[in-house]
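Note that one protein chain of the assembly has been removed; the remaining protein chains are unaltered in position.
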Amino acid sequence: MRVLGLHGSPRKYGSSFKGLMLALKAAEKYGASTEWISLYDLDIKPCLGCVSEDIKACKYPCIIKDDMIKVYEAVRKADAVIFATPVYWYSPSGVMKNVIDRLTVFENMIHIEGRSWLDGKVAGFIATGNDSGAMFAIAQLMTIMNSMGMIIPPWSMAYTNEMSEPLENRAFVTDALNVGRTVVMMIRALRGEKVDKWYDPELYNWYEKELKEWLVTLVKEEESKAEKPWKSSTS
Amino acid sequence: MRVLGLHGSPRKYGSSFKGLMLALKAAEKYGASTEWISLYDLDIKPCLGCVSEDIKACKYPCIIKDDMIKVYEAVRKADAVIFATPVYWYSPSGVMKNVIDRLTVFENMIHIEGRSWLDGKVAGFIATGNDSGAMFAIAQLMTIMNSMGMIIPPWSMAYTNEMSEPLENRAFVTDALNVGRTVVMMIRALRGEKVDKWYDPELYNWYEKELKEWLVTLVKEEESKAEKPWKSSTS
Amino acid sequence: MRVLGLHGSPRKYGSSFKGLMLALKAAEKYGASTEWISLYDLDIKPCLGCVSEDIKACKYPCIIKDDMIKVYEAVRKADAVIFATPVYWYSPSGVMKNVIDRLTVFENMIHIEGRSWLDGKVAGFIATGNDSGAMFAIAQLMTIMNSMGMIIPPWSMAYTNEMSEPLENRAFVTDALNVGRTVVMMIRALRGEKVDKWYDPELYNWYEKELKEWLVTLVKEEESKAEKPWKSSTS
Partner (left out) sequence: MRVLGLHGSPRKYGSSFKGLMLALKAAEKYGASTEWISLYDLDIKPCLGCVSEDIKACKYPCIIKDDMIKVYEAVRKADAVIFATPVYWYSPSGVMKNVIDRLTVFENMIHIEGRSWLDGKVAGFIATGNDSGAMFAIAQLMTIMNSMGMIIPPWSMAYTNEMSEPLENRAFVTDALNVGRTVVMMIRALRGEKVDKWYDPELYNWYEKELKEWLVTLVKEEESKAEKPWKSSTS
């Protein structure tokens, strides 16, 4: 069972990063192997909308040759994908939006091979912001990924819409852990395993005992390594 | 396997009715028993928002005593629910919205019993309109039902956003049939059966050969029986 | 200048009520006369979608005879309407949705008289909830009312998406006051007055000095008068 995280924030230590790490760690706990990609580290050009010209012109491989190939290969192998994005103006970040637009070549294989390459994969969502708009952003991601053929398991979302520290926000932490859990439970269900319940509030205790310290340390390390281009503007 | 249709239109022969019938017939084809409820025939009062007062005040049975009991009982028994609504101003009809708000007593059982009564049930969506807004309406329904604990199987939506006859709209017909198919495939998957693919474009041929005539006749009968209060206003 | 508030919550002392009172008091400060209607006190039946049958069948007066006549008369006279709703599942309450659907008879006068009866009126929005979804709800209200012909002045929204007391939430209070201010500024602009700026953060000081005590007292009074049907369920 492979779970892929796509991270759409320039801040690889911020709220969406924290949420994604929580989800991936929970996914591992339930038996998945995980990896994640920082989309801001890649050069991913915007979609050219070939499908508007000719329904069959949009297919894998995409005519644009850039770092999106890394995303394509990782998504192709994954059983589940967790989309983690900051909420920029009530929506996913522009970088995440470009990645989604470029995934059309997978979805559009339905017109080439009779089947979307995302058909039956499982989706989870993390959207974090300091203000309103998280649910609006998730609504976009969820309808899109379902329209591309993905399964949305129960409780497949975690979000913030206020300024407080996410790692101290019990609801967010529990929800983010359950995003990782629910996508793995769905993969298991598709493999014939029975699922008793889809949300486990007890995961929070595991976080407090075994995960929190590690995660706080990781975040600090990542933050210390990060370039912070905005510093110049405030000095 | 039980599939329930909730129909939120005053016109029991209109586009959303047609879409729902298509979905239910396909669900039957794949082994489910089905029933549907016309929400406009029921007296369903608006939610009183008790949960805003006290998180534990909202629980089954709802303090409002009205026809919603019929919806509660049907949803409780169902493995999957298909929400079929006209698009009124880019959203579900007010009647459908009231039903959704009242379903909070099921979802909120998570705070009473540790588990939503909708947890692990499967959802499908049909939204029909003469103009834009179908996807906006589906985005509302999908995020809500997922937040209540429901599974959204792949391709779980069918919609129209133009004036043409839905039963002549190949994409809509095929999608609506697949809404019925995908919810049943998901129920089967949860019972251990392997699903090869989640969307079958060939269902359209079945419709043309075996379903269309029956459905056209049914719609005519329903329309001839219907009260049409707007007639008086146009005479 | 007349500003009308439509209040779509069963709790006439809750967050959306507070927001609406703030907006209306600010509207008065800038020269408007105000009134508000508690939609939960009225019997407003759901829209019958006549327009789907015949584009000309939907016109004023609506064929449904109920308390909506009070809303119609008040909206007709108003220069601006402020829609104040709790966020129920990322959307306006079902009661508010029914009112909006029923306003179609005003909008649809464009097909009867060549002009929507809402054309050029000004709209403001207040959406309050304990969780995410406020912006999703506002997006629905804003696109709908603009499509019906209303003007959306700058910063015409105030919202909450967390549990804290709204009257202690500086951003919400300031935004809600500015909803009242911006709709009046727009009415004035339409009458030839020049508007220097559309948002005044200083209104918060006025609130603290002259409004807060009065409003806290009003809310207490309203709450003490209110029936609380949910009490029975928690005792």
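The letters A, B and C name the chains in turn, as written, and every chain counts its residues from 1.
Here is the rule we use: a residue touches a chain if its C-beta (ideal position, glycine included) is under 8 Å from a C-beta of that chain, and two chains touch if they have at least 3 such contacts.
A quick note: this is a predicted structure, and the numbers were derived from the prediction, not measured.
For the omitted chain, the shown partners it touches in the full complex are A, B, C. Interface note: of C:E28, C:D119 or C:E222, the residue touching the hidden chain in the full complex is C:D119. Residue-wise, the contact with the chain that is not shown comes from A:V95, picked out of A:V95, A:L167, A:L203 or A:V219. Although one chain is not displayed, its contacts with chain C can still be listed: residues 110, 114-116, 119-120, 135, 138-140, 142-143, 146-147, 149-157, 186, 189-190, 192, 194-195, 197-199, 201.
By the touch criterion stated above, the residues of chain B touching the omitted chain are 90, 132-136, 139, 159, 161-162. Contact residues of chain A toward the unshown chain are 9-11, 14, 40, 46-50, 52-54, 56-59, 63-64, 86, 88-95, 97-98, 100-101, 104, 130, 136, 140, 143-144, 147, 228-230, 232-234.
Please note the rule applied: only the chains that are shown with their structure count from here on.
Centre-to-centre separation of chain B and chain C, using mean CA positions: 30 Å.
Shown for chain A are the residues in touch with two or more other chains, namely 135, 139.
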